[in-house]
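Note that this complex is displayed minus one protein chain, with the remaining chains in position.
Then we have chain A:
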Amino acid sequence: MAIRELKVCLLGDTGVGKSSIVCRFVQDHFDHNISPTIGASFLTKTVPCGNELHKFLIWDTAGQERFHSLAPMYYRGSAAAVIVYDITKLDSFQTLKKWVKELKEHGPEDIVVAIAGNKNDLGDIREVPMKEAKEFAESIAAIFIETSARNAVNVEELFQKISKQIPPLENPEVESNESFKITRQPTPSTRRCC
């Protein structure tokens, strides 16, 4: 089965649970005092999709969003973006628009966008109605799902939905000067950049 590497970048305000979602997806693990961005360039997980294997390379913001200093290189070549908000914090939903705009400015044009309302285990202190979020997602043709990284709710599903939306591989063009990675491995992977 062909393995296809797909870069996914995470967006959203500090503290909404971006890292927890990845950690749940990749390690099936949840930690209250997580500081997982430390040392993780990106995390990977491979899932089957049709007759392909999708190897997600999941990039975390590494805290660079905290003072609004995400670098444009963060978005380069992403197949998908997950914008996360916290259903118990209205603020984090209101800044979604800002993140969508960022993505439009810096992200690839054909990027698959998913909006994840995290912490849905805390429904009793919910501030963001699901209906409103869903409507917003629909208005920008984004995937919508509410998740709980803590209780492992809908995290797998989020990435499955993304997998399904990834357009099939275009005919591999015969391009003489393809871009490539430089690594210490003998054969640099020749994934096309977008």
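Keep in mind that, in the parts below, a contact is a pair of C-beta atoms (placed from the backbone, for glycine too) under 8 Å apart; a residue touches a chain by one contact, two chains touch by 3 or more; residues count from 1.
As a convention for this text, contacts and distances are computed from a predicted model.
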Which of "Rab proteins geranylgeranyltransferase component A", "Translation initiation factor eIF2B subunit delta", "RBR-type E3 ubiquitin transferase" or "3-methyl-2-oxobutanoate dehydrogenase (2-methylpropanoyl-transferring)" matches, in UniProt, the chain that is not displayed: "Rab proteins geranylgeranyltransferase component A"
Among A:V16, A:L57, A:A116 or A:I162, the residue in touch with the chain that has been omitted: A:L57
Missing-partner contacts on chain A, residue numbers: 23, 27, 29, 31, 33-44, 57, 62-64, 66-74, 76-77, 97-98, 100-102, 104-106, 139-140, 175-188, 191, 193
